[in-house]
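Excluded from the complex is one protein chain; the other protein chains are retained at their positions.
Up next is chain A:
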């Protein structure tokens, strides 16, 4: 039963791909409208070097933005919880940055950094969207440290640094890890959006491959690049889930005791 449940998504995927392949062949749908999965695989294998480099490029920009978002979000959350004044002054602007659609900011950022620096625009936009879940979750986590433990630390005359390091940061860890899972996906979206909006110029990532293939009506190649983007998103999510699991499984109810 458990084996079947684990295999269920895989089986469904295979059925879907076979159905897709069969339908396209049966109805003789042109490849530029909807290529069969086999054509996508062919397109993928036809030019592995370009697509591989694009994958690598998208991956590095996404990870850089993600790392900066985690570092900046945690640092700002620590500042926010130290200084309520700073928190109330800055928080509304952090929210504005978050609720403004990244698609709408992208052209402005591109104008500022210049179309010859699409990679920098990607980094900035990916950081903007990935940053907020880290800030919000970590702030919540730092504040949710147990009141009894706070009393205990006070009883023993703990310094602010000791309270932060030994009590507040460990308390915030489950929240931070949950925020990282959201941010990882958002960073990829930000990276892709910047390249789409740039349209041309110096884009080298997978999003540019999609735009480029679209301009040439090479739909199988569009699907090939798209599938690589999906795989990248899945890999980021899986990796962060694994980190969450390893970090929390011994002590946190969300992960402990799971099969």
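Observations on the structure shown:
Just so it is clear, contacts are C-beta pairs under 8 Å (C-beta built on N, C-alpha and C of every residue); 3 or more make two chains touch, one makes a residue touch a chain; residues count from 1.
Everything that follows uses one rule, which is that contacts and distances are computed from a predicted model.
Within the choices "NitT/TauT family transport system ATP-binding protein", "Sensor histidine kinase inhibitor, KipI family", "Electron transfer flavoprotein subunit beta" or "Metal-dependent hydrolase", the name that UniProt assigns to the complex's undisplayed chain is "NitT/TauT family transport system ATP-binding protein".
Touch with the chain omitted from the figure is made, among A:153, A:175 or A:223, by A:153. On the side of chain A, touch with the chain left out of the figure occurs at residues 146, 148-149, 151-158, 162, 166-167, 170, 173, 250-253, 256.
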